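Only a single protein chain was left out; the remaining protein chains are all shown in position.
Think of it as A and B in the order they're written, each chain with its own count starting at 1.
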Amino acid sequence: MRWSIPQASDLAGRVDALFFTLLAITGLVALAIFVLIFIFCIRYRRGARVDRSGAPANNFPLELGWTLTPLAIFLAIFGWAAHVYGGFYRDDPSAMPVWVVGKQWMWRVEHANGRREIDELHLPLGRPVRVVLASEDVIHSFYVPAFRVKQDAVPGRYTMLAFTPTREGTFDLRCSEYCGTDHARMAGRVTVMAPAAFDAWLAQGTPAQSMAARGFATFRRLGCSGCHDPRSTVHAPDLNGIYGRVVHLQDGRSVVADEAYIRDSILLPRRDVVAGFEPVMPSFQGEASEGDILEIIAYLKSPGTAHP
Amino acid sequence: MSASSREIDAGGRGEPDRHARGDVDPRAWREETASLGMWVFLATELMFFGGLFLAYLYLRTHDPEGVAAASTHTHEWLGTINTAILLTSSFAMALAVHAAKDARRKAAQRLLVVTAAFGLAFLVVKGIEYGMEWRDGLVPGLRFTLAENTRTATLFFFLYFVATGIHAVHLAIGVATVLWIAWRLRAAALPGWRVDEIDVLGLYWHFVDAVWIFLYPLFYLVNLNA
Partner (left out) sequence: MSYLEEGFTLRSWLTTRDHKRIGILYALAITVFFFLGGAAAAIIRLELLTPQGDLVSADTYNKLFTIHGVVMVWFFLIPSIPSTLGNFLLPMMIGAREVAFPRLNIISWYIYVLGATFTVGAVIAGGVDTGWTFYTPLSTLFSNTHVVAAVMGVFIVGFSSILTGLNFIVTVHRMRAPGMTWFRMPLFVWANYATSLILVLATPVLAMTLVLLATERLLHVGIFDPALGGDPLLFQHLFWFYSHPAVYIMVLPAMGVASEIITCFARKRIFGYKFMCYAILGIAGFGFLVWGHHMFVSGQSAYAGMVFSMLSFMVAVPSAIKVFNWTATLYKGSIEFTAPMLYALGFVGLFTIGGMTGLYLAAIALDVHLTDTYFVIAHFHYIMVGGSVMAYLGGIHFWWPKITGRLYSEAWGRVGAITIFAGFNLTFFPQYLLGFLGMPRRYHSYPPEFQLLNILSSAGAAVLAVGYLLPLIYLGWSLFLGKRASPNPWHARGLEWKTASPPPKENFHETPEVDAVPYAYNPEEKLA
């Protein structure tokens, strides 16, 4: 039996500080209430000879006090917790991206250079990490207790997590959103390594095609290049350097081409049609897996997209 | 809530329940009670349809173009005719309630029959419309053959059938109840000549009508303003 869990990310200490502060406050208040109840119960038990005169039926200032005091404490805790929470989603462009896809009942991980793992996740110590989560089927939840992070992997959209591992070692990865028969076995391990060891680990293994290169292969296999190539006769938007750009749509809106936009454009092409183009693209629902889409996104993110 | 400032003073004398005192007309008391019950029930109904409207809102905000495109496949002239029919039925119902309050039994009875007839006409038109939609292959899950077979169109018609279907069930219950009460009004001597029943039924009928007034533009008129 282990009575504590390691603090292995930059967030863990902050979350624990919040937890133990709350524990102290609520513990003290609960203790005070229980002691009072206990004292009243003993002192004013039926038959005890005590002064019971002048018992108040209400006391407005007192009651207002114990309405406003908790409110003030609660709002303070809220502010603190919200502040810590802000750190969970900060957008750090230098963060190392890792793609994680949940599937009944396993975790598939892919690193930027194309190295893939199943139910294992290797991370470098001290380097900010951005985990992009997707799901192939039902809702899963990516939970690493030692990092104090948890995020649902929702089919049909991407969710993110950002943190920095601060401790070397092996930590449990669990699924915490009920996902069917083997939910309890949908577990994995997160291994945090020294940066140099991590780089060595990342380079070894299968002669990896980078994720972007694999994305280019998928881009051709699914026939995307047939229309989106600049030399194509079909009038389709040029995707060179599309990632992160502002795209103007037919209905007058403009959106930033992020992961979610690219994903939607592949699966729901008629939803956000680019201004000046006909809605002729078919949906790739059922043809492109979540893994394929992540690879295509990695390809579109890489510099010099159209002419690799 | 009827807590007046006088009642809030717990020690003071509040308004006693006049019914229990016996100094109030039991029939008037019963009417008020029944109509309060119906209002509470309509609050429930409002929340029930509210869930549906939220789902529609989701679809509409996510793909306004798709909704507009899909709505061109509804038969807006049938919807418009039905709107007129239902509004007329509500008018007849209002007159029936009025007649009942004036104790004009025969008139009330006749107006109830007219109300039910318009309600039935609505259901018949709706049935014809459903038939046409079945033929056109607009029924998601069972027979959906729309040329531009987008998800939005599927979802649009899914919500269309759930919403109008549930509305039709409400209306059918209304028609049956109206006819039942009209039947009970056939002889003056019969017990159960109860104004409160007709009053409460009127509330229900107007509510069902009002729901349609929302459904009509949401499903039929989306494209007209584009």
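Definition applied: a residue touches a chain if its C-beta (ideal position, glycine included) is under 8 Å from a C-beta of that chain, and two chains touch if they have at least 3 such contacts.
This is a predicted model, so every value here is computed, not measured.
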item	value
Chain not shown, its touching partners among those shown	A, B
Of A:Leu36, A:Val234 or A:Val256, the one touching the omitted chain in the full complex	A:Leu36
Given A:Gln151, A:Thr164, A:Thr218 or A:Ser302, the one touching the chain that is not displayed	A:Gln151
Residues of chain A (touch criterion as defined above) contacting the omitted chain	1-5, 11, 14-15, 18-19, 22, 26, 29-30, 33-34, 36-37, 40-41, 44-46, 50-59, 62-63, 66-67, 70-71, 74-75, 77-78, 80-89, 104, 137-139, 141, 143, 145-146, 148-152, 154-157, 159, 172, 174-185, 268, 285
Chain B residues that touch the omitted chain in the full complex	1-3, 7-11, 13-17, 19-21, 29, 32-33, 36-37, 40-41, 43-52, 54-55, 58-59, 62, 140-142, 144, 151-152, 154-155, 158-159, 162, 166
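Note that only the chains that are shown with their structure count from here on.
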item	value
Intercentroid distance (Cα basis), chain B paired with chain A, Å	45
Sites on chain A touched by chain B in the complex	251, 268, 270-271
Interfacial residue positions of chain B with respect to chain A in the complex	62-66, 150-152
